[in-house]
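Left out: one protein chain. Kept in place: all the others.
Right after this comes chain A.
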């Protein structure tokens, strides 16, 4: 039966990249629909009226939304190259840390990069606390998934892509300080994996994008 798999994404969204990686790891053929988020297509708005965001996975015409939900859908639909552990406790643990990334780690790094003064200092402290947890999770493992890349690597994967970009643009030292050796090693191993390497958004474009974003935040936060 011919499967129709389409992915709505833009060139840089870390959430959409998770889906690209998952589809490639499982060897699933799919069509990419590149969105310009400043000018969203009517199809995207039709498939994701609630959030109007990427990624959207379309499978045989049916839309699946929210990157972590999409990852679970892909895992349950295509059984090759499992991404999640089988054991329910290990699975619950992976899901917990993926949520932690989305609810705590990512926002803290965003805040550390975009806020000023005392707020920024507090955010940096929070980032360090959060990264300590992540470092702990890597003890005894090459990847969060164990010997191979799994769901949690895909959830944290954006770090391998964007942390160095943010450090370059802001001058902050998040992991460059060497405080998190396991995490730094993981970022290298993850980036070097063939499936991941071939999907990295161009670094120079990312630098420009995040430079602009941070300038915008800094301008907005100018003295009240």
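As a convention for this text, contacts are C-beta pairs under 8 Å (C-beta built on N, C-alpha and C of every residue); 3 or more make two chains touch, one makes a residue touch a chain; residues count from 1.
Quick note on the criterion: contacts and distances are computed from a predicted model.
Only one of "histidine kinase", "Transmembrane channel-like protein", "glutathione transferase" or "Ribosome biogenesis protein WDR12" fits the UniProt record of the hidden chain, and that name is "glutathione transferase". Looking at A:24, A:95 or A:115, the residue that reaches the missing chain in the full complex is A:95.
Only one residue from A:64, A:83, A:152 or A:172 touches the chain missing from this view: A:64. As for the chain not pictured, it touches chain A at residues 50, 59, 62, 64-66, 68-70, 72-73, 76-77, 88-89, 91-92, 95-96, 99-100, 104, 133.
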